[in-house]
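Remarks on the structure that follows.
Missing here is one protein chain; the remaining ones are kept as they sit in the complex.
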Amino acid sequence: MSTLTEQDETLAMLRDSLARYLDDNHGFEQRLYALRKADDAPPPFWQGLASELDLLGAALPESQGGLGGGMAAHLAMMETLGGALAAEPYLSTMVIGAGLLQRHPGAQADALLKRIVAGQAVLAFAHGEPQSRHDRADVQTELARDGGGFRLNGRKAVVHAAPWASHFIMSARSGAGLSLLVVPRETAGVRLRAYPTRDGGRAADIAFGDVRLPAEALLGAEGSALPQIERALDEATLAVCAESIGIMRRLMRDTLDYVRQRKQFGVPISSFQVLRHRLADMHMALERAAALTASVGEHVDTADHDERARAVSSAKVAAAKACKAVGQGAVQLHGGMGMTEELAVGHCVRRATLIEGQFGPPAWHLRRVAKLRPAAT
Amino acid sequence: MSTLTEQDETLAMLRDSLARYLDDNHGFEQRLYALRKADDAPPPFWQGLASELDLLGAALPESQGGLGGGMAAHLAMMETLGGALAAEPYLSTMVIGAGLLQRHPGAQADALLKRIVAGQAVLAFAHGEPQSRHDRADVQTELARDGGGFRLNGRKAVVHAAPWASHFIMSARSGAGLSLLVVPRETAGVRLRAYPTRDGGRAADIAFGDVRLPAEALLGAEGSALPQIERALDEATLAVCAESIGIMRRLMRDTLDYVRQRKQFGVPISSFQVLRHRLADMHMALERAAALTASVGEHVDTADHDERARAVSSAKVAAAKACKAVGQGAVQLHGGMGMTEELAVGHCVRRATLIEGQFGPPAWHLRRVAKLRPAAT
Amino acid sequence: MAWALTAAETALRDEVRDFLARELTPELRAAGRRCSGIFTDYEYGNRWHRVLAKRGWSVPNWPVEHGGTGWTAMQHYLFAAELAAADAPPRAPMGPGMVAPVIIAFGTEAQKRAWLPGIRSGEDYWCQGYSEPQSGSDLASLQCKAVRDGDHYVINGTKIWTTHAQYANRMFCLVRTTSGGKPQQGISFLCFDIPAPGITIRPIISISGDHELNQVFFDDVRVPADGLIGEENQGWAIAKYLLQHERGGAWAPMLRARLRRLTAAADAAFSASGGDAHEADDMALRLAEAECAIDALEATELQSLRAQARGEQPGIRPSMGKVLGSELRQRLTELGVEIAAHYAAVDLPLDDGLQGELPIPEDAVFSMSAYLNDRAASIYAGSNEVQRNIVAAHLLAN
Partner (left out) sequence: MAWALTAAETALRDEVRDFLARELTPELRAAGRRCSGIFTDYEYGNRWHRVLAKRGWSVPNWPVEHGGTGWTAMQHYLFAAELAAADAPPRAPMGPGMVAPVIIAFGTEAQKRAWLPGIRSGEDYWCQGYSEPQSGSDLASLQCKAVRDGDHYVINGTKIWTTHAQYANRMFCLVRTTSGGKPQQGISFLCFDIPAPGITIRPIISISGDHELNQVFFDDVRVPADGLIGEENQGWAIAKYLLQHERGGAWAPMLRARLRRLTAAADAAFSASGGDAHEADDMALRLAEAECAIDALEATELQSLRAQARGEQPGIRPSMGKVLGSELRQRLTELGVEIAAHYAAVDLPLDDGLQGELPIPEDAVFSMSAYLNDRAASIYAGSNEVQRNIVAAHLLAN
């Protein structure tokens, strides 16, 4: 128990320093301004996280220049970033990208990790395809041997942070199965269709047309990537659960403030019992999701595949349901003001709504839980 | 339109005279007393419906001694009976039993119909089996040729009104498919396990052990019964929708009365906004179900199989959801008093809860609607 | 639900279908399909309104003497259903459905002559000034002032959530003409032309990124006094009359059209997907649930139309319809986002630019716009909380 407390304190310090930095550098207007200009590179606060705070490596093992915080550190970072609506590209670069790299040590991966922690490299995970929805094995992008290296053909869909990325970690299929490859953005034959996303970030669909890569681009053994992809996506799923907790806490705070001061019929609208009960339901949904996300976070680093999959999916269901309850409730209780770009509530709700479906909506995760059910005894 | 108005008036008269009769002969205490003693025969009001009111044949064609009211008359009867919690055995005898008999005219059926309308015969529909759930084609009871007649073996489950019935109309399977047979209750080899049902009625599981029947027992051609069964069950399904409307109107009335007079914290509990909104939601659920049931009732007599199936399932979904909303709401708003045998609300809720699942719960009907969806254009 | 129609109904339906096949251009259909808000932008909505006007169908619900059709309730319903099914652009109701019934019921002959023809033809485009920043659900507390000055009123104050004020050439407003007393007293219903000196329109961008709404500021704006409808200080009764009209109408035809598109989008998405069949099956169940809910709502709407044809008062029917319709509409948008899956994140304009070398599915981009826009459906036109209050008060009073 004493280790846990020590870790709790470390995490609390992590949250505090990140929150202070975000307060100073990532206010509502600052964020909007920075994101509006962020077509080709992440907003400047990203570089600040690395160079001023030195926090990007919080989760990485100490052997790789990190603080050794593991998933618990990722969750603390994501929740705090979520409260400031500043999640990207921590998810793609650190949770997914650095997670995959650190589990495939080697000269290339180690060098890239160093650049990542220094804020010099940004990763995007080019995995999903137009047809694949949430199916993690549905990859049609083709990988072929080509001399000493590889040739790639295919298309990836809605690759978050791709317009900001220096490198993609991408999946492709050959006869051996699924493989992961590191592809520098400027590789010939890689074409992006970049666009904004509803949460203020950027993403792209990417065409790979006869892209040639050296043998070293391969991460791990050819055909062995599916378990790695599943783990990375489960960690990413739990990370957005944590992000959503941060967003929802902000939504609750803003909504409580609003209903306390907003008057209709001569009384604060917080005096209406129906609105009070709705607030109670929003709060309970949030607390359930927060407790379960934290609980799963404590165990996920050491869990086996089925245990991890079941637990992460359960947490995602709780978080998604809470996002819906809190997000929709926050807009409704704000009335017309909740429908405008002018208050943070609308921005929070857009991100929360994307999280509901990101890495699979509740129905998909429930089906996953149902399939993982042990036979009744 | 003028015919409809004329029919509306006839139905209004039907409702009125039945409601008056029920008021006089089927009050809360009277009903309880009569049902408690009704182990072997339907409560006395059943005979009264036939002999005093002459209303049992309201739906039957005039050629068969009825008033020619069709499904609309069934729905008016069922809704009115529902309001008095007096549904059985109208459903099994008139809606299902007489419906099947009238579509298989012949000397035997006509004679039985006469006795039914006179209140001298009561029918039960012995179709579902322990394993069959809501699947209307899942019949394992075996039908075999036996000399000039038939031999039956099998088991039927939860046959409503069976302990009150003079005859069963039962389904059985032979190589030719499903058939329907009329089986007098006292036939050798028929054994009942009778029990009360949660709505105060009676039902039985029935074992058929080498039961021998004459050739005339067959209703229609051997192997041709499935469409007949489906139609009878669709009509029965719509009939319990109407019954539920009557029950829910009573629940709303009782609940509104209760919340108006019940005080807590020095005020009538009807002043609490959360309870008011719950009442509004209950009312809206009920009105949706009532409107759809009536609308389907106007068309179901002439609809084809798919149109009928889709419409009836849709109405059942609306009715079941309303039963849940109104039933659970009525208990909650009555507080502890809603949990006792002492008020009608509990008795209404028990019947409404059974109707939710009778002939298939919402999920089953939704799946049926989904299967009947025309290909997207 | 598709039941047998009478001969007259079938005839009308065929006539409407022929008309749509001829007059509803692909461009207008695309505009209708891409309308993720309550109604289409001025350009396409008004263009379509003018096409309907030429056929005599722009204001079917009006009395025949002002250009209505005199149809039966069922015929109105069929007309709405056919238009929705063909992706006709939803038209702004501020003129034909909101101020026009008020003009017809409370206006002078001169006002009717002055305003109704322009609404019917599409020449005029109206916007509504009801809500104020401090007066949302509690409309009676409104503060925007109009002071009589000879033949004019001088308006000072502000109105908010003014849809399409940027396109409108006329405006109807609730203004306070007397202070003190009960807040419902001292309110007047005033119509005037815009723009006018002293009026400033501030765009309000919604969370879907659309510009439908505005805040309108009045700074000593002089408008002719003959724009007053009814008596001065007697505007509250008119306001309530309008609200009931605003809440009425049929939701089911539009919902059924939306459901059809969702179903097609789901079929396309799941047939492309190589994954297991469970996701498609699970979605099919929820689409069926929405379909059944639309059936039930449609049945209540047809019941209301019949009651209306019998001359019954609408009572709480508009409130129930608003709650059920808006929440079902919101539900459909949730399903749309789920069908869109990863593509729901894309924030691009809904136009032909979504195609190209790496095409983005239009339905997916639409889905999130519709989801975000429709969060307002339970807020505007009297929040659903207020509607439930109305329903409950009626139940407990009877």
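For clarity, chains are labelled A, B and C in written order, and residue numbers in each chain start from 1.
Please note the rule applied: a residue touches a chain if its C-beta (ideal position, glycine included) is under 8 Å from a C-beta of that chain, and two chains touch if they have at least 3 such contacts.
The shown structure was predicted, so the numbers you read here are calculated from the model rather than taken from an experiment.
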Who does the absent chain touch among those shown?
-> A, B, C
Sort through B:Arg36, B:Arg145 or B:Arg193 and give me the one touching the missing partner chain.
-> B:Arg193
So which of C:His66, C:Arg260 or C:His278 would be touching the chain we can't see?
-> C:His278
From B:Lys37, B:Arg145, B:Lys263 or B:His305, residue that would touch the chain that is not displayed | B:Lys263
Using the touch definition up top, pick the residue from A:Arg15, A:Lys114, A:Arg288 or A:Lys324 that touches the left-out chain.
-> A:Arg288
Tell me, which residues in chain C touch the chain that this view leaves out?
-> 278, 281-282, 285
On chain A, the omitted chain is touched by residues 252, 256, 259-260, 270, 273, 276-277, 279-281, 283-284, 287-289, 291-292, 294-296, 298-299, 302-303, 307, 310-311, 313-315, 317-318, 362-363, 365-367, 369-370, 373, 376-377
What chain B residues would touch the chain not displayed?
-> 128, 130-135, 138, 140, 155, 157-158, 160, 191, 193, 195-199, 203, 205-207, 263-266, 272, 274-275, 324, 328, 331-332, 335-336, 338-342, 346-347, 349-350, 353-354, 356-358, 361, 363-364, 367
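Quick note on the criterion: only the chains that are shown with their structure count from here on.
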Between chain A and chain C, tell me the centre distance in angstrom, where each centre is the average of that chain's C-alpha atoms.
-> 38
Between chain A and chain B, centroid-to-centroid distance (C-alpha), Å = 53
Chain B and chain C: spacing of chain centres that average the CA atoms, whole Å = 42
Contacts with 2+ other chains: residues of chain C | 385, 388
If you look at chain A, which of its residues touch at least two other chains?
-> 272, 274
